[in-house]
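Let me give you the structure first, and then I'll get to my questions.
Removed: one protein chain of the complex. Kept in place: all other protein chains.
To keep things simple, chains are lettered A, B, C, D and E as they appear, and every chain counts its residues starting from 1.
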Amino acid sequence: MFDAFIQVVIKDLKTAFRQKSDILNPVWFFIIVVTLFPLGIGSAPALLRRIAPDIIWVAALLASLLSFERLFKDDFIDGTLEQLMLTPYSLAWLVSAKVFTHWLLTGLPILFVSPLLATFLSLDMTTYFALFLTLLIGTPILSLLGGIGVALTVGLRKGGILLSLIMLPLSIPILIFSTMAIDAAGYGQPYLGLLALLGAMLLGAIMFAPFAIAASLRVSVS
Amino acid sequence: MFDAFIQVVIKDLKTAFRQKSDILNPVWFFIIVVTLFPLGIGSAPALLRRIAPDIIWVAALLASLLSFERLFKDDFIDGTLEQLMLTPYSLAWLVSAKVFTHWLLTGLPILFVSPLLATFLSLDMTTYFALFLTLLIGTPILSLLGGIGVALTVGLRKGGILLSLIMLPLSIPILIFSTMAIDAAGYGQPYLGLLALLGAMLLGAIMFAPFAIAASLRVSVS
Amino acid sequence: MVNIKTALFFIALLIFYYLFVWLVNLMLNCKNLTCVREGNVLFKNLTFNVQAGDIFQIEGENGVGKTSLFRLIIGLSLPYSGEILWQKKNTVSDSGSFHQKLLYLGHKSGIKADLTAFENLQYFQRMHQSYDGVDLWDVLAKVGLVGYEDVIIGQLSAGQQRRVALARLWINDCPLWLLDEPFTTIDKSGVAVLEKLIVQHAKNGGLVMFTTHQELQILPNLVSKVVLTKLEQAHYV
Amino acid sequence: MVNIKTALFFIALLIFYYLFVWLVNLMLNCKNLTCVREGNVLFKNLTFNVQAGDIFQIEGENGVGKTSLFRLIIGLSLPYSGEILWQKKNTVSDSGSFHQKLLYLGHKSGIKADLTAFENLQYFQRMHQSYDGVDLWDVLAKVGLVGYEDVIIGQLSAGQQRRVALARLWINDCPLWLLDEPFTTIDKSGVAVLEKLIVQHAKNGGLVMFTTHQELQILPNLVSKVVLTKLEQAHYV
Amino acid sequence: MWKWLHPYAKAQKSYQLSGKLLPWFVGLTTTTSIIGLVWGLLFAPPDYQQGDSFRIIYIHVPAAMMAMAAYVMMAIGAFIALVWQIRLAAMSVAATAPVGAVFTFIALVTGAAWGKPMWGAWWVWDARLTSELILLFIYMGIIGLYNAFSDKVLAGRAASILTLVGVINLPIIHYSVVWWSTLHQGATIIKFGKPLIAPEMLWPLLIMIVAFGAFLCALTLMRFRNEILIRESHRPWVCALVTGGDK
Partner (left out) sequence: MAFHSLVGFLHMGGYAFYVWLAYGIAMLSIVILVVNTLMETHKIKRFVKKRMLRDKRIQKAQKMEGAL
């Protein structure tokens, strides 16, 4: 049971590390999108600070989205996914392993570089702390929701953008709550309630998403 | 010669239209990304208007980027690209056809929906007009540059995000000039010079990009 | 008198033994399978049983529904009607224990192009828990990949890639093998080895179902055939 | 005397004719080809000539370098050393006219999964300008795809997909065919038809090179073989 | 209970039953919409504040209400389809989605056209507007997903899963948007409370709501019949139906 989970994680990590750029890619994408904005807007620190949480969150959302496909698509094409369904373990359990790996490869690196970007966008310490917390709770939800989207579209020849169509509306609440929390932090207001809400959403997602993913995969593979 | 060009365009369009959602997808993505920002920022029309050109351009860039892969990846996987290189026509000419199709499927629809988004972001008429012009000149450049990026990464098993890594820095000048032009328009200043600059970049891209793409493809396929 | 009694006793014993064997025996029953794809009826009310020691070849021209049949059996898609029983239990409702006994090799080989041959097999071995004892380098040598153990699959030739997928046949203890055109792109000596392996597996009480369009050497005399034929137009369900 | 004169005249004519034919004759020369992939020498100083009417089978076990050889010949990758001449002209420097005469069918079939069989062939036909007269429905019937003309390729079986790719053999006037395992996943009756087609093409003055691991019926007696063998470790270039 | 019904008979029966119901809904739609439109456009008095622009209400509110009703229908269908494995239910999900999407679109456009004279802007990021927009996105996602599968049985299941995920998410979206736009929003938006509406204005509105409801049902039935035909196209009764002229 646990061994199977770990095996799946190891395999996915190995596959990703083999193509070394693959680990860095989502982060690079994240960084580039975030830097695009100051370039377009020009240097107006106050304005930047005002929209910074938004930019960072949208960038995180897009980076996560872009790397989602990798989660299952490759496995689908080469038949590994079929084989995964033919192991005696619960599919929901195995896909959790895949989602976890995805978070390790996108969510975690984004967390690590977020201080850098906070500096770019001249965020202050309190706001940054709130940003970090929301990213910490929010990115796993993105991975789980993304898992559903990818599982639904993996069998289609052209899933790519359909995935974003499905995914983005689903992840809007996370975006809104997170930016609300960060804004609240910026104004020195308490934002624990919002974080708790995000946490509740994370719990809900952890409980239900694996089953939704497994069910969707069964549809996509057959 | 021209017939071959048209055949390639027809084939690619047909392939895209077969999957009906495929035509709408880049546009939908564009729309969704544009709406994500107000969601994060909250409704502050003045602020929105201030960063609107930037948002729209970044969204266009990302939408274009996401659909780039389709341009060659599918053809690479199923061997059509190999076969394309074995036709007696110049490869640079044939890839121009593919790039043109890509623009038809992403740039053009984005132009069409831009009024809608201008409304969402409460842009005024003059600014919108400048935005439209920059999009008209800029999106073909994006398609051409994207072509180079895709051609370079198409042979790699995981091109997806590497592509964005290559592409985004290349397209930053377009982004900067375009937003500068739009800002100028917003302040009622002349922006023809900037447009001319964009036009010159477009001409240069049209002249050189196809050869760069062809050369990159040869590398990727062997 | 004693003789008759003992004889009767032994006969009873024998009967019980066979009954026992019959009950416990590995057995796949496909009952009244009907397969519909995109509104086309591929086959209708297909019924057959595979028992321990059987080698079944599914035969039929291109597009007749062999791959579709395999996917029905392993539960990757659901039949329009009919059911599949493994050890008398429905495979859909009891898929966990069925999948434990099943090895499937499809048109897609199910190996990761970014991993090496060794890593691929290791993953397979760990996921199926069984046969931990097998030395994978040994197995790779058996499939003729000495020297390619640490090469990334994507850099192997078509046949070599297929060989990595086939290496799984050496590292599993599943009784039921479903092999969809296992011999494609495998060279002649490779095919011969595979044939021997399949025969051996059946002798050890395994069940094998496979498809192929190639001429084989040993197998033709040993297999039972399920022949699928294109249905006439009238066969709407 | 007159007789001798006319005889000489005719002999001279014959000589000129043969010279002419020899000069114009379709011919592929591979000279001293050496192929290195990822630092491994696959073959070294391979030299052979293919002429009109020849059928060449490239033989060798999995991973010996057959596909790599084909890709060298058509110019998808460049040889480590050596050169390939078509009609005495280097194929790399003069690729346009060479590609016009060349039909390649690789492991990847080069058809688009989103288009129908008919659309795929139509695209091929238009891109190669030639054979505009051929009725594609007819061709599709010949490859056994009656009724599947308007089905999207992605929804065909493995063998049917390969048949669509093979249909190109009927709608081209390229003399040189390079077929890399054309028979995979094709059923027996299909293989027989293909064999006949290849023989016919050679009789009409075409050049065919192909690889396969399957037993064939007609071809074995007609082919010349280029046998590739694994190089010993010592063969560093 | 459902499972024991003969598997072949179900689809055909539903096709015929829906065929019988359809004319009634069409009739109801035409009569109520004519009455409602004539009354609303011609006879209802102009609003003392908004003048005649308020007449947009007669399509705006029914469309907005039915857009949500359609989603509720889909959610129920999706639940039945997934839990009891009933294919017909999945078909009803697929049949409803485009209708719901069009209603949502109408609500958005009419709202925008009303907003311009009332608020001075075609679009503001108000909570209600935003969640309506997101609802449209979700509809488009479901439709796009359904169309992307070529096997309609699988498509139905995929769409059902997405619909259910959307159901869980809709309330979250709703509340998130409400809190979000009330947090920063001061007086920029003129909020519309429940208008104290006169009965002669209200009646046509109620009639129009009935009309839109009947129209939703009618169109859903028509599309439902289409879905049945597609999925049963290999069955003899469909062939007979097609060759035997229109029924």
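Remarks
Throughout what follows, contacts are C-beta pairs under 8 Å (C-beta built on N, C-alpha and C of every residue); 3 or more make two chains touch, one makes a residue touch a chain.
None of these values were measured; they are calculated from a predicted model.
Per the touch definition above, the residue from D:P79, D:G144, D:P175 or D:G206 contacting the chain not shown is D:G144. If you put the missing chain back, the residues of subunit E touching it would be 41-46, 51-53, 55-56, 59-60, 63, 98-99, 102, 105-106, 109-110, 113-114, 116-117, 215, 219, 222-223, 225-226, 229-230, 233, 238-239, 242-243. Residues of subunit D that touch the chain left out of view are 141-144, 146-147, 163, 166, 186, 189-190, 193-194, 196.
Here is the rule we go by: only the chains that are shown with their structure count from here on.
Ranked by C-beta contact pairs, the top pair of chains is A-B.
Taking each chain's centre as the mean of its C-alpha atoms, the one that lies farthest from the centre of subunit D is E.
Shared numbers divided by all numbers used gives the overlap of an interface; between subunit A and subunit B this overlap exceeds half, so the copies present the same residues.
Measuring from the averaged C-alpha position of subunit C to that of subunit D gives a distance of 36 Å.
Per-chain Cα centroids separate subunit C from subunit E by 49 Å.
We define each chain's centre as the mean of its Cα atoms; on that basis subunit A and subunit B are separated by 25 Å. Multi-chain contact residues of subunit B (touching two or more other chains) are listed as 19, 21, 25, 28, 32, 39, 42, 74, 157.
Across the assembly, subunit E contributes residues 137, 140, 144, 148, 150, 180, 183-184 that each touch 2 or more other chains. Those residues of subunit B whose C-beta lies close enough to touch subunit A in the complex are 19, 21-22, 25-26, 28-29, 32-33, 36-37, 39-42, 47, 50-51, 53-54, 57-58, 61-62, 66-67, 69-70, 74, 156-158, 160-162, 164-165, 168-169, 172, 175-176, 179, 183.
Per the touch definition, subunit C reaches subunit A in the complex via residues 71, 74, 76-78, 96-97, 99-100, 102, 104, 106-115, 119, 123-124, 126-129, 152. Here subunit B touches subunit D in the complex through residues 3-4, 7-8, 10-11, 14-15, 18-19, 74-75, 77-80, 82-83, 85-89, 221-222, going by the rule given at the top.
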